[in-house]
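Dropping a structure here in structure tokens format, bear with me for questions.
Note that this complex is displayed minus one protein chain, with the remaining chains in position.
The block that comes next holds chain A.
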Amino acid sequence: MNPTNVGEHTELDDLALPRSIVMRLIKQVLPQKSTAQKEAVKAITNSATLFASYLTSAAGEISSTRNRKIVMPQDVLSALQEIEYPEFTSQLEAHLRAYEAALKDKKLKIPQVDED
């Protein structure tokens, strides 16, 4: 797939994350007055989709070695080590704790496994 072919519709486009949100995330790490060229944003957007599936695939493999059919958060955390993004782990653990605490707080029903 060639991301410079902006006119061409690829399967990555169907799975693309929204440009406006990606742009906002990018701007948060750039100094003011800095910009990102349209093709650069598209390249980062496509890369993000690939990252998500790369991480998913690693997490899926870990869950099957753990004899589970459902990918659990621990599998995702282990997958980050596996794909060499260990620096994301501590922040994700904090997100997981906050998410679980919020679930408990709201006394939500059993966390659903993948609707639809």
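Just so it is clear, contacts are C-beta pairs under 8 Å (C-beta built on N, C-alpha and C of every residue); 3 or more make two chains touch, one makes a residue touch a chain; residues count from 1.
Throughout what follows, contacts and distances are computed from a predicted model.
Undergrad: Name the absent chain as its UniProt record does, using one of the following: "N-alpha-acetyltransferase 35, NatC auxiliary subunit", "Ribosome biogenesis regulatory protein", "Proteasome subunit beta" or "Histone-like transcription factor family".
TA: UniProt lists the chain that is not shown as "Histone-like transcription factor family".
Undergrad: Considering the whole complex rather than only what is displayed, give the residues of chain A touching the chain that is not shown.
TA: Within chain A, the residues touching the omitted chain are 1-4, 15, 17-18, 21-22, 24-26, 28-31, 33-37, 39-40, 43-44, 46-57, 59-61, 64, 69-73, 75-77, 80, 83-85, 88, 91-92, 94-102, 111-114.
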